[in-house]
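Here's the structure we're looking at; comments come further down.
In this view, the complex is presented without one of its protein chains, the others remaining in place.
The block that comes next holds chain A.
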Amino acid sequence: MAEERRQKHCSVVLPTESMKAMAESVGVGQLQEDSCVALSEEVSYRIKEIAQDALKFMHHGKRRKLTTSDIDNALKLKNVEPLYGFQSQEFIPFRFASGGGRELHFYEEKEADLSDIINTPLPRVPLDVSLKAHWLSIEGMQPAIPENPPPATKEQQKAESTEPLKVVKPGQEEEGTIQGKSQGTTTPDGKGKEKGLIRLKPRSTHELSVEQQLYYKEITEACVGSCEAKRAEALQSIATDPGLYQMLPRFSTFISEGVRVNVVQNNLALLIYLMRMVKALMDNPTLYLEKYLHELIPAVVTCIVSKQLCLRPDVDNHWALRDFAARLMAQSCKTFSTTTNNIQSRITKTFTKSWLDDKTQWTTRYGCIAGLAELGSDVIKTLIIPRLAVEGARIKAVMEGPVVSNIDKIGAEHVQSLLLKHCASVIAKLRPQPDNVDQYRTDYGYLGPMLCSHVMKARTQAALQAQQVNRTTLTITQPRPTLSVSQSGLSGSSGPRTPSIIKVPSSLTLMSPRPGTPSQPSPPATKYIVMATSAGAASTQQVITLSSSQSASPVTSTVPSATSTLQPLVKLESGSGAGLTASRPLQKYIVVSLPSSASSSLETKSSVLPTSISSSSLDGGMKLERSESPGASTQSPH
């Protein structure tokens, strides 16, 4: 085993062609074959020697990854001038070129314009080193806190839930099975299954420990209680704590029952709280939610399309709840939809059906459109845009026709602005440049002129973004891009924020290996750059400021503001995930969580730029608009 590997090691020598190429690069033209052979052997030997020394530095640096500085140090040992100017990067973009029967890999060095560098705003100063203490073990027991690895990993939970029916396709909802009480029981169960399929998993009754019961009580009370600070804390806990999987069924029931009751009672505030709980659950990277989708999805859909969600539909901002729930729905479609459960297509059908129904109320209509629009530009293109004319006529009937009721009018207005908002960017991409108002009118009817102006606005914005992008290109090549993850992820001694940021990449990566979703061709090589700009300390503050703003304004504003902190993650990825990605060889996802709409014009810029390097500027523009939109909606209710 090891021997074979070793034998491969022993005669690796650089090809003589490389010697020639290197000789040419330093001006030696005709190198004889013999010299090449001699050189390549010598060079290979020296390189190996240096690599072995570099390894020593890696070990003493307590790392698993060899870095360029290790090589530098190894060269220093040999009294050789180190190779200055190489930064270790996660990904060294060697480029391949061939021509004239020669193949070359080279490191591309772009020319940098100094004035650009000077004009670029300075990147944020990295946070200083700090210490954070946590309990790894208490008298031999490891506590289930976010700082420790989850007691049962997602895979374990999944294995547990799929255990009795191993034939079940992965990802499907296992409604009948209830996960075992403790991890310890899994292995014997696995053995038992071999004997006969009749033997079911013991239906453990999910006994929660006293602490867990207390926790459950506290959390649920805080989530639906009146204290906003407490709620933020509780949601934080749901989103980050690794040991929740045992309580998951209870939370799920709590939410679905809660929605059922509160829809009937038209209690908007509670519905919002419950949706935020769903959001938090989905954000928790350690939970295997698939099993509870049957409870959660109906609850979410209810909040999108229900006829009435509040007591005074003319005053209360139930639209924001619908928006938020629609985004949740889109997120769960992305994360959980597979070829077997077909969540996305089922949901799409549901929405379309009720939208097409003439008798549907404006509120439900709004919800359907919002739900569809959040599913991505492909859905907008195929399902919404063709119906713009019909919908326009309907809106016109309400707006310009005889005054029926105030509620209808408000509904129509909201539907109109919703359509404009979502369709403009898509149309901007679909239609060729000259935007003719008349042309729009003929194509889209009543909404045409308004669409036209929106599209033009979208275009100028995109162009603006493209400019900014070019200017700030240099910030990308900052050293250590990888570190920003851990840095922001664990920053600040406040802690609680930690995994919510770390989770981001993991929830994203979940999507890529899933080829099933037809609308979303997975890009060949996916690279995630997570530029989470909100540091731990900053983000906790953020939560606080949020709550303070809520105390000033009525409850309705909670939802949009909550979205503004978290939503961009989803939105961005939806923007880049669909449509344009297929042709691109290398897709970069930029995930930015905006600390607040005001504070970070800088972040927005830098966040958009990497995408636009690899893709069209339009794309970047659209993304920016999307990431900013929740911020805008925050202001609207006031």
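A few notes on this one:
The definition used in the following text is that a residue touches a chain if its C-beta (ideal position, glycine included) is under 8 Å from a C-beta of that chain, and two chains touch if they have at least 3 such contacts; residues count from 1.
We take it that contacts and distances are computed from a predicted model.
Not every chain of the complex appears here, and the one that does not is recorded in UniProt as "Transcription initiation factor TFIID subunit 5", selected from "Metaxin", "Transcription initiation factor TFIID subunit 5", "AP-2 complex subunit alpha" or "4'-phosphopantetheine phosphatase".
For the chain missing from the display, the contacting residue among A:44, A:266 or A:453 is A:44, taking the whole complex into account.
When the whole complex is considered, the residue among A:79, A:209 or A:226 that touches the unshown chain is A:79. Only one residue in the set A:139, A:155 or A:207 touches the chain that does not appear here, and it is A:139. Contact between chain A and the absent chain runs through residues 2-4, 6-7, 9-11, 41-42, 44-45, 48-49, 52, 56-57, 59-64, 69, 73, 76-80, 126-140, 142, 147-149, 480, 483, 485-487, 489-493, 502.
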